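Apart from one protein chain that is not included, each protein chain of the complex appears where it belongs.
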Amino acid sequence: MVIANEFDYQRPSTLADVTRMLAEHPGSARILAGGTDLVAWLRDDAIAPDLVVDIKNITGIHDLKVEGSALRIGALVTFSDLIESEVIAAHAPLLAEMAETVASQGIRNRATMVGNICSAVPSCDAGPVLLAYDTTVHLVGPSGARSVDINDWFVGLRKTARTDDEVVTHLTIALRPHGGVYVKLMRYAGEDLAQAAVGIVAYPDDDYRVTFGAVAPTPIRSTRIEDALHGKPLTESAVAEVVAMVRDEISPITDIRASAEYRTRMTEVMLERGLWAASERLAGRGPAYGDRLI
Amino acid sequence: MELNLNINGEHWALDVAPADVLLDVLRDKIGVKSPKIGCERGDCGSCTVLMDGRSVRSCLILAVEADGHDITTVEGISSDGLSELQNLFLVNNSFQCGFCAPGIVLSATELLEHNPNPTRHDVQEAIVGNLCRCTGYEPIIKAVLAAGKGGSE
Partner (left out) sequence: MTDTFLFEAEAKDEGLKTVGTSATRIDGLDKISGAAQFVDDIDFGPGLLHAAIVESPYAYARILSIDTSAAEAASGVVRVATGKDFPYKFGMYMEDRYIFAQDHVRFVGEQVAGVVARTHREAVQAAKLIAVEYEVLKPLLDPKEAVAEGADLIHPDLDGYVHVPWFFPKAGTNIAHWRKIRKGDTEKAFAEADYVLEDTYRVPRYAHCAIEPHVTVSKLDYADRLTVWTASQSPHTQRHLFAEALAPLGFAHKDVRVITPYVGGGFGGKAGVSMEIIGAAMATLVKGRPVKLRFTREQEFINTYQRQGVVAELKVGVKSDGEITAVEHKLYWDAGAYVEYGANVVNAAGLSASGPYRVPNITNDSICIYTNLPPGGPYRGFGYSEFHFGLESHMDRIAEAIGMDAVEFRRKNAIVEGDELAYGAHMNPSGMIEAIDKTAAAIDWGVEETSANPNTVIGKGIALFWKAPAMPPNSSSASFLKFNEDGSINITVSGMELGQGYLTVMAQIAGEVLSVPVNKIRVETPDTDRNPYEWQTVASHVTWSSGLAVEKAAIEARAKIFDVIHQVYGYEDDSLYLEDEKVKCKTDPTFAKPLREFVINGIQTEDGTWRGGPIVASGKFMPEFTNANSDPETGQCGHPNVHYTVGATGVVLEIDKQTGRVWVRKAALAVDAGRAINPDLVNGQITGGLVQGLATVLYEDMRFDDGGKMLNPTFTDYKIPTAFDIPDEVIPIIVEVPQPDGPFGARGVGEHTMIGAAPVIANAVYNALGVRITSMPITQEKIAMAVIQKSKT
């Protein structure tokens, strides 16, 4: 549908200008990066802002590099950037695996990972993976910069810790040797939103992070499952034990896309296959990143 | 708002509203008709154009965002004669109704620029965002693979 509601558009060149504009239009300004969510919402008449603030001219927020012992990923880094990056391939191929499941090339060339966790729909692909990593979200607002731990980022259905007058500048991810997996249940092999998703990062010494997507209002972590796996080598019975916990850890809905029961059953399957894959990858073996497990 | 674009190598200066979408501006104000309106949600890929050489969904881009950028459409690729890829599509009778063809030509052109010898999986991945209802994709994939092998097929 043509965009029926009109709005003003600004493309500032500094972060200070961005936060000022957001503060001047409390609740009625929207940040535009890749636009694959925002422009769709404008077309659907789902939102009617007075002002759209395009941040693509801001310098310093498109980094994708190692800084010390962390990976720094700027707000404007697209999913294609992640897939094509040698830095990602070397340090966090799990991000590329996840990025490849997002939509299609033409969307990934524009859509940003930071935008994905700011829209924060329950099925956002970056959510479970960033939640499984030690990720910090960095923002600036009128009163300066602050950081939010990813575990405090998703606060409710489509709600994040960002206030209306703040803009995310970059993410940092603590780098350690690891194996990871992002398993995504789709309705077919082509493009789809996650119907359920599992994110796993396996660190040395049987240290796991286990997250779920699209089966709760936000991406969630299961510390209960992580604790049950911690410090023990991965065995069939250990896996079976945590698979049996899935049902109590997640709260999927039944909607036109899938039933709650199917989502639950498939999350169990994804966790089982994912745990083996993640631990194999930690050991330098296992399926190649990008191979689908389901 | 003033908008300055390069479309297929030609400079355009236009006045647009912020809420004008790039796809509509290309079709209605500039007269470039090959990017199509199929779903207006970024699901079908028939609006695909190349922006600075990368495939994008012009239905999800505000025209003002394209200020200062280079846009390439199929008209630009065809202007000096068919590309090798286009010729392979032609002789393989790859397309039927042709509505998805411009988008697929551009997605496949981007693929071959970055990956001159793609696998079948690479080709499928490159065009997964371009929906085709007519062909079942097989003759399209065949032509792109042939282009990858340097035209031998």
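Structure notes:
Residue numbering begins at 1 within each chain, and the chains themselves are lettered A and B in the order written.
Everything that follows uses one rule, which is that a contact is a pair of C-beta atoms (placed from the backbone, for glycine too) under 8 Å apart; a residue touches a chain by one contact, two chains touch by 3 or more.
Here the structure is a predicted model, which is why all the values come from computation and not from measurement.
Residue A:V2 is the one among A:V2, A:A174 or A:A283 that touches the chain missing from this view. Chain A residues in contact with the hidden partner, per the touch definition given at the top, are 1-4, 185, 187-193, 256-259, 261-262, 265-266, 269, 294.
What chain B contributes to its contact with the hidden chain is residues 19, 27, 31, 33-34, 36-41, 43-44, 46, 73-75, 78, 82, 86, 89-91, 93-102, 105, 123-125, 127-141.
We take it that only the chains that are shown with their structure count from here on.
Note for the complex: chain A touches chain B at residues 1-3, 5-9, 11, 32, 35-36, 39-40, 42-44, 52, 54, 56, 80, 100, 103-107, 109-110, 190-191. On the side of chain B, the complex with chain A involves touching residues 1, 17-21, 24, 40-43, 45, 48, 51, 54-57, 59-62, 64-65, 67, 107, 110, 125-126, 128-130.
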